[in-house]
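What follows is a single structure, written as structure tokens, with notes after it.
What you see is the complex with one protein chain gone and the rest in place.
Moving on to chain A:
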Amino acid sequence: MSRAAHAPSASTKRAGEDDDICPVCKSSRYLNRYMHFLVNPECYHKMCESCVDRIFSHGPAPCPIAGCKKTLRKARFRTQTFEDLKVEREVDIRRRVAKAMNKEETDFETLRDYNDYLEEVEEITWNLILKVDVEQTERRLRRFEEAQKAELNPNAVRRSVDAGPDTSTLSETSHVILKKGGAQRKAQNVPSGNMPIPEDETGFSFRGLKKRKAPEPEKVFDPTSGWSVDPTYYNVKDEYDHKFFAVKHEPRFYAFGYKAPEYYSHALRDAFGGLGVFLEDDRTSEEMDFGTQAAAIAVGGGRDVDMNDVF
């Protein structure tokens, strides 16, 4: 075992004493081979899996480590990724900050603004890591997140406002939502979108941050791509009183969506299509404009093209 190799250097400790004894129930790996330690990102105190089951199965409970008064929930316990819990904590904090502060260079007007933003993000991160102004920073972060969400999808906010204050969660979330609604309304009134919004509304404000634009709604698909037929010589009516074209009220003409007006417009288009086309003019100017090179050669040769010969 690798632990056996470590033992001589730490001469005062017995093998597995430090790592392999649960600080809560004091059971050791020696007695329980399958012991598995978990941490909670609330306070990062280690305890074994059976302790977690025992203490937190019935709901949130205070951390059993002496002096730690954090309330922990079972669902948030997890296996630690890094051996150093400080690193584990820093990674967690960075992940949390990065989730809220997810701007990119294109979101800013200048590179300078973007760099300032990055610097501030780093400052926030270190404040949290070093536990400076944690509560205030957390609050601001939350506000900023809410503001971003409101900007992205105003409807979501409006819906929750319309639903009315829910008494069960009236404590602080409803307050936040109401505030957010106000922030969003103000944001809509800002004409340019580049004016800084008061910080207490949005948590943070960054210079040069472009206002997020909602994507334009997709246009209705037009199969003719904007072209329409504008006849010179006729106007089609919906109904003609005629005797000898019995297309009107026969069901077999309506199969496949064929309609009498379509027939009328087709007939009239045929009647006048090319009335003003004078081949004399068109053809002498372009002198046999054949579509493809091969066709031009074939015509130029005056012989029948023999395309049968594939090889």
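As a working rule, contacts are C-beta pairs under 8 Å (C-beta built on N, C-alpha and C of every residue); 3 or more make two chains touch, one makes a residue touch a chain; residues count from 1.
Definition applied: contacts and distances are computed from a predicted model.
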Chain excluded from display, named as in UniProt, from "Exoribonuclease phosphorolytic domain-containing protein", "Putative tRNA (cytidine(32)/guanosine(34)-2'-O)-methyltransferase", "60S ribosomal subunit assembly export protein loc-1" or "Cyclin C-terminal domain-containing protein": "Cyclin C-terminal domain-containing protein"
Of A:25, A:93 or A:267, the one touching the omitted chain in the full complex: A:267
Interface with the undisplayed chain - residues on chain A: 226-235, 237, 240-245, 264, 266-280, 282-284, 287-291, 295, 298-299, 301-305, 307-309, 311
